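Every protein chain but one is kept in place in this view of the complex.
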Amino acid sequence: MTDIPLSPPKSQGALAHVGHVLRENPVTMVAFALFAMFVGCAIFGPALVPYDPLQSNAANALQPPSGAHWFGTDSLGRDVFSRVIVATRLDLLISVAAVALSFVVGSALGAAAGYWGGWIDTVLNRILDTIMAFPLFVLAMGIVAALGNTIENIVYATAIINVPFYARLVRAEVNIRREAGFARAARLAGNSDLRVLALHIFPNALPPMMVQLSLNLGWAILNAAGLSFIGLGVRPPTPEWGIMVAEGANFIVSGEWWLALFPGLWLMLAVFTFNLLGDGLRDMVDPRKRT
Amino acid sequence: MTTQPTRRQFLKISGATIGAAMLPFLKAVPADAAGSDVLVAVTGQTINSLDLHRTGTNRASYQVAVNCYDRLVSFGTKSADGEGLSYDYSTIVPELAESWTVSDDGLAITFKLKSDAIFWDGSKVTAADVKWSFDRAVSVGGFPTVQMKAGGLERPEQFEAVDDETFVVHLDRPSKLSLPDLAVPVPFIVNSAVAMEHGTDDDPWAMEYLHKTPAGSGAYKVAAWEQGQQLVYERNDAWVGGPLPAFKRVVLREVPSPATRRALIERGDVQLSFDIPNKDALELDAMDGVTVYSTPIENCIHCLCPNTAFEPFRDANVRKALAYAIPYEAIFQTAAYGRGVPMWGGDATIEDTAWPRKAPYMTDMDKAKEHMAMSGFADGFEVPLSISLDLADWMEPTALLMQEAFAQIGITTEIEKIPGANWRTAALVEKRLPLHLENFGGWLNTPDYYFFWAYKEGHLFNSSNYRNDEVEALVDETLHLAMDDPEYAPKIKRMFQIAFEDLPRIPLWQPALNVALNGASDYEFWFHRQLDVRPLKQATA
Partner (left out) sequence: MVSTRTRIILGRMAQALPVVAGVVVISFLLTRALPGDPAAFFAGAAADEQSIAEVRQALGLDQPLIRQFLIYVGDLATGDLGTSISTGQPVATDLANRLPASLELTLVALFLSCGVALPLGILAATRPGSWIDHLCRVLVTAGVSLPTFFTGIVLIYVFYYLLGVAPSPLGRLDFIFIAPPNVTGFYLVDSALAGDWETWVGALKQLILPAVTLALFTLAPIARMTRAAMLSALSSDFIRTARAAGLSRRKVLFGYALRNALLPVITTLGMVFSFTLGANVLVEKVFAWPGIGSYAVEALVVSDYAAVQGFVLAMALLFVALNLVIDIAYALIDPRIGFS
C-alpha cells in the first residue's frame, strides 16, 4: 500500500509535496512515524522481543506488569509484551493482504461498470448487491467456518466482504465523471477508453478510495479480531491481537486488566495509525490540493 | 418480521433518545426491590425446550424436567465433603410414588402412587399417566429412549397400570440400574389427559404442545419463558413430591458473557450464578458474602484420548510416553485453578472399586523418553491435537501445555479447534480424531456404567476406538450385577487394571461443577449438572 501515493506520478514535485503535507499536518506526521514503528515491529519484532512468545511458565501466570514483564503475563505465564510485538507481523499481513486483494478486484470491477455501464453494470450490480445483502460479518464467519480457520481463509473472507465497498465507490465516482468535460476532452484528443478511464477518471476516484482503504485496513484487523472472539480465528498458540483481547476480556472483571488492555491498546493504535494515514495519503493524492 | 421503520419513526426515536440522554439519571431502582421470596439466578446456557423428550432439546433444558415435573422416585440428599449438599446415589426416596416393592426374582417393581398427588390443573395423578409418560419416553427415540434402555426399560409392554394408584414395571432381567434409572430426569410424569387433548394423529405424543407448555405436577410451574432471555418459575403450592420450596418465584436469566455473570453475582444483583468458570470460583470463594460450591462431578473425568485407530497410538509405549509426559500439576492449576480432583499419581495396586480413581502415572520426562525410545516411533511424529470450541475454557490451556511437553519427547502437535456441531460428529460419532481431549461423565454412578460408554467398542464415548475382549466381557458381566455381589469387586478391579495398562484414555482430573451463591443457601449438586431450584432457601444472614 506504500506505493499508492505514487500512482499519479506525473508531477516532479512529489517529494516536495509530501514534505509540505507533512509539515502542514502534524497528525499525519505522527501517523507516519507510528506506521514506521509498526512496520519495524513486523520485520524485526520476533528478533527483538525479550521472551519466547509461546513459552509457558505456569508458576509465573497472571503477573501484573513489572520491570521483567512490561505488559504482565497471561494465564499460562507467557509474556504479553512479547506476544503483542510478535503478533504485529501476522496482523499486518492479514489486513494488508485482504485489503489489497479487495482494492484491486473492487476497483477493476467498479471502474468497468461505471465507465461502460450497460449489461456489465447491471450484472455487476446484482452480484455486488447479493454480496452486500448478506450480513457481512456473518458471511465472513460462514466462509471461515465452511472453509476451515486458516490464515488464508480469514484473508479471503475479509477480502470478499470488502470488495463491494470499493466497487460501488469507484462505480459511483466514475459514473459521475464519465461524461465530464475533462473526460470528453481526453477522448476527443484521441485517447482510448481504457486510457481515459485509467489515467483521467480513475485518479479522481482515489481520494475517497483512500479514506475507504485506510478505514478498511483497520476493519480488516477488527474483523479478524471479531472472528477470534467467536472462536473462528487464528489457531492457538499463535499470538494474534484479536484473540488476546477476546481472551483477556474475560479477565477484566477479576482484576487482570493488562491481559486485554495492552493488546487492545496496541490493536487500537494500529487501526488508529492506518486511519490517520489514510487522511494523510488523501491530502497527498488529491489533485485539487496540489495546484 | 416487523415492518420497515418509517422516516418519521426514526426521527421520533432519535429526538426522544437524545433528549433523555441529556437528562440527569433518574434514581436507580434498588436491586432488592424484587422481594425476598424471589430468587434471581443467571446461567450462560440457553434453554431451548420445556420438553426433555423432544428431538434437539439441549442439556440446559433438562432442568425444566427436574423442577416442573415429578418422577416416581428421586435420589436422597447427603452432605458433600465440605461442599454443601449433594444428591445421594445410594438412597432412593419417594417422589410421586408412596412406596414400592421389588419381586423376589427382581423382575417386577410395583409402585403405589401417593393418593393426594394432583397435577397443576387439579386432576389426580394416576397410574395411567405414569404409563403414558413412560411409553412416550421409550417410543420417541433419541436420547430419552437410549437413557431408558440403560435401566432395561425398552418397550411399552413393560409398563402396566394395574389400578389408579398401582403401577408395575416388568423387567427382562434384574438390574441394579433399573430403579436409579427411574430417578434420572428422563422418566418424568406428564398429565396425559391434557397432553392427549393437544396431540394429533401426526403427533400422538403432543411434542409440539409440551415443547412450550409443560403439564405436570412438579414443584414449580413455568410462569413465563422467553427463549434466549429468561425462564420464570412459579411455585406450585399443592406439590406433594417433597417439602414445599422456599422461593415463590425463581427467575432464571440467560447471560452469555461470563464476565458479566461474574459482575452480577459479585455485586449481589443476582443470588445465584450457575456453572461458573474455575477461575471465578477460586476468586469469588475468597470474597465476603459470596459462597462457592465446587462439587467434583461424579463419574466424570477429563481425559486425553490417543485414538488406537491411528498408527502411532496402536503402540502401547507411545500411549505410556504421553501419560508420563503430561505436566499434570501445571495443567490442573492453569486450566482448572485447582478446582476438582487430581487423577494422576495413584497407587499401582488396586484395592477398592472407587471410581473415578487416580491412574498410576505422573509427570516423569525420563520415563516418557524411555517409552518413546522403546516404541516404534523413536524419532517422533506429527499429529493434530483436537479440542472443542465449546469447551475451550479448559481444553485450550490444557492443549497448549501438552503441546509444549509433547514437543520434548519428539511429538509435534498442532492444535485444532473444532466447532460444536462438528465436534460430536468428528470425535464421538465418526471417531476420527487421532489425539483429542474428552470429558465423558456417566449419570448413573457406577464404574461399570462408565466403562460401558467409554471403553466398549463402538460405544459413543469410546472415541479412542478401543477394543479389548476381556473388557468387553467384564463390562457385560458387571453392568447389571448388584454391587454387593461377591463377584462384582474382583471383576471391576480387573477392569481398572486393564484400562490403566492399555491407556486408551489418559485421565487428567475429575472436574468440579462450580456454583456461586450470594444471598441464597442450600444449593444441592445433582449428577445431571443442572440447577435444581427446589431445595434453595434465602440466606440467613
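To keep things simple, chains are lettered A and B as they appear, and every chain counts its residues starting from 1.
Simple rule for what comes next: contacts are C-beta pairs under 8 Å (C-beta built on N, C-alpha and C of every residue); 3 or more make two chains touch, one makes a residue touch a chain.
Since the model is a prediction, treat every value here as computed from it, not as a measurement.
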### Query
From the list B:P174, B:P419 or B:P535, which touches the chain that is not on show?
B:P419
### Query
Where the complex has a chain not shown, which of B:S90, B:T200, B:Q229 or B:T412 is the residue touching it?
B:Q229
### Query
Among the options A:F32, A:W116 or A:F137, which residue touches the chain absent from this view?
A:F137
### Message
Need a quick check: the contact residues on subunit A for the chain that isn't drawn.
### Response
24-27, 117, 121-122, 125-127, 129-130, 132-139, 141-143, 145-146, 148, 165, 168-169, 172, 175-176, 207-208, 211, 215, 218, 222, 225-226, 229-231, 242, 245-246, 249, 252-253, 260, 264, 267-272, 275-276, 279, 282, 288-289
### Message
Contact with the hidden chain only, please: which subunit B residues?
### Response
1-2, 4-5, 9-10, 12-14, 16-18, 20-21, 25-26, 28-29, 31, 33-34, 40, 42, 46, 48-49, 54-59, 141-143, 145-147, 211-212, 226-230, 251, 253-257, 259-260, 263-264, 266-267, 269-270, 389-390, 419-426, 428-429, 453, 460
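By our rule, only the chains that are shown with their structure count from here on.
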### Task
Round to the nearest whole Å and give the separation of the Cα centres of subunit A and subunit B.
45
## Note on the structure
subunit B contacts subunit A in the complex at 258-260, 262-263, 266, 277, 279-280, 283, 327, 330, 333-334, 389, 392, 396-397, 399-401, 403-404, 414-417, 419
### Query
Taking the complex as given, what residues does subunit A use to touch subunit B?
54-56, 58, 61, 75-76, 145, 149, 231-232, 235-237, 249-254
